[in-house]
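Below you will find the structure I want to go over with you.
All protein chains but one are shown in place.
Letters A and B mark the chains in the order given here, with residues in each chain numbered from 1 onward.
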Amino acid sequence: MKFFNDLADFSAAEIDELITLARRLDTNPEPRALEGKVLSLLFLSPSLRTLISFQSAMAKLGGSTFVISPEMSIHGLESRSGIVMDGVAAEHVREAVPVIASYGNAIGIRAFAKRESLDDDLADREFRELVSLVETPYINMESAINHPCQSLADWKTMDDLGIPGNGGKFVLSWTWHPRPMPFAVPAATVHMAAMRGMDVTVLRPEGFELPDVIMDKARQAAAMSGGSITETDDRNSAMQDCEVLYVNSWASPHHYGDRRAEEQIKPELHDWCVDEPWFENANCDSRFMHCLPVRRGVTVTDRILDSSRSVVIAEARNRMLVQMALLHQMLSGS
Amino acid sequence: MKFFNDLADFSAAEIDELITLARRLDTNPEPRALEGKVLSLLFLSPSLRTLISFQSAMAKLGGSTFVISPEMSIHGLESRSGIVMDGVAAEHVREAVPVIASYGNAIGIRAFAKRESLDDDLADREFRELVSLVETPYINMESAINHPCQSLADWKTMDDLGIPGNGGKFVLSWTWHPRPMPFAVPAATVHMAAMRGMDVTVLRPEGFELPDVIMDKARQAAAMSGGSITETDDRNSAMQDCEVLYVNSWASPHHYGDRRAEEQIKPELHDWCVDEPWFENANCDSRFMHCLPVRRGVTVTDRILDSSRSVVIAEARNRMLVQMALLHQMLSGS
Partner (left out) sequence: MKFFNDLADFSAAEIDELITLARRLDTNPEPRALEGKVLSLLFLSPSLRTLISFQSAMAKLGGSTFVISPEMSIHGLESRSGIVMDGVAAEHVREAVPVIASYGNAIGIRAFAKRESLDDDLADREFRELVSLVETPYINMESAINHPCQSLADWKTMDDLGIPGNGGKFVLSWTWHPRPMPFAVPAATVHMAAMRGMDVTVLRPEGFELPDVIMDKARQAAAMSGGSITETDDRNSAMQDCEVLYVNSWASPHHYGDRRAEEQIKPELHDWCVDEPWFENANCDSRFMHCLPVRRGVTVTDRILDSSRSVVIAEARNRMLVQMALLHQMLSGS
């Protein structure tokens, strides 16, 4: 495997193979599989779970990581082209990224949406520019428009729970959040569920439609897998027979990058906080999924998070396991 | 070993076994003992020695660590119950701690006293709440009221120096410090010396008595071990025949959490800075112990720290060695 950027680059059979490998490595440790191998971790955006799940994944396979993070003295990393660097930034990504990559056998890169241009972010422009500077295998650790490691972990979590692919009903719901949030997780999630063959409903208030390019990609995946995609702002119909409620927040595409404009339409939406009544017409053991971090009492109530519906800890642990599988495929024997 | 939280949970024989193992691992390295094993290190309070001594301890046994520290972007970690998280904090400990723990084979946690309630801190309430969220083995890396790794290292340091348990005279002295300091080290230290069978004197100015719950626990340990506990503000009598002077600073329990009130009674106490005259009536090769960091010229003079009395570097190195023993018992073969 030369890169892991998008579940769409893999077949369902290849994903199944990764999940099978993740399970095997969980029960049959291979503490020398990646001895002497190094994964570079370049965080241009902050992280908790992603950082430590990759560190642990490499360590459990006998390999190592090093980290470049925004907390380090690289705040001034310049990325614009043709610039005269007479300001704060002392280093350009055109030097920094190839060097960082050259110290490892593979590199993971995180770069959140810049939110300056919706088109640039939907095209994942910054991430693509960064990986064009890299000669080693690379992993998308969340870009403007994708979060494939999260989606792979979520796929495995549903498999672990026996939630069916074809015929399973999956609701991706927008929830309240005080700030405009990126499209990476909803875009990756709706595509993942569609690719898994599920009947997917995107539930969101008016004005928070997912951009066409995201929906179209999910529809294509559904067409291939036998799943389906619908979109609604009607919670009751959406939640009917739901087996998985996956929640996240995202920005309004109509006010992208304009926090103040979005704030003016958001105050009425505080009731988009998941609580037990949401599940009234759902499948009785319908699950609650979230990629974390989650704001208690804002996105979802304590009684949901603390109930058996919630599988958020399992999702997070699966991050480490599927990343072990990825790294094993990418680096063992290489 | 499922947890290491308090020397009081172990017998003197078990502690002896840990110290013996620490010595063996120092002279007979086992660089593969913990291969593929990962220790999560969760610092809710800052650290230098504890961080790197645990990192090195795991590394020398072939294992790995990852770190969550207050310097990382987790300042806003929420710990209150039933809160609506619409402020800065984006994640609750109820999610963060189980996830962090799930990425490792064991977890070390540091959480200093909150100094809001003396009773809560003496009951180690926050630390107990944190470890209740954890299913793996855990290690107390200093809580509101305990610092068992330091105490185990100090016990070994005294063993290494041939300082006797029963019959050895140990003085724990308060010293000057510009700020109110926590009870963790003095509480752990007075109990450790008592459990080791020593004749322990707590030397402190009036108003800086250690709380009853700390003294009672030490007295119980002394009753079991054949040691003794006394308390005084008379330096001359305390230091008579002293073999070990262990110093630290701690808050006045009468003004707990009220820095300004404590400051009003402290200005006269600048002479509680250890210097050679303190040792006038001590055993001639009486040792000076301190857990570090120490303020030169404030807590103790240069000429003591730079003399052969001082064993502070040996104590610090023993931190790594006893932690290797702990981790070996906790994780090898598991």
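A few points about this structure:
Going forward, contacts are C-beta pairs under 8 Å (C-beta built on N, C-alpha and C of every residue); 3 or more make two chains touch, one makes a residue touch a chain.
Predicted model only: the values in this text are computed from it and were never measured.
Considering the whole complex, the residue from A:L48, A:L61 or A:I100 that touches the absent chain is A:I100. Only one residue from A:E35, A:D216 or A:D241 touches the chain missing from this view: A:E35. Annotation for subunit B: contacts to the undisplayed chain at residues 29-32, 46-49, 51-53, 55-56, 59-62, 64, 70-71, 178, 292-298, 302, 305-306, 312-313, 316-317, 320. Seen across the whole complex, the unshown chain contacts subunit A at 35-38, 40, 63-64, 66, 68, 71-74, 78, 81-86, 89-92, 94-96, 98-100, 102-104.
Note that only the chains that are shown with their structure count from here on.
Annotation: 40 Å between the Cα-based centres of subunit A and subunit B.
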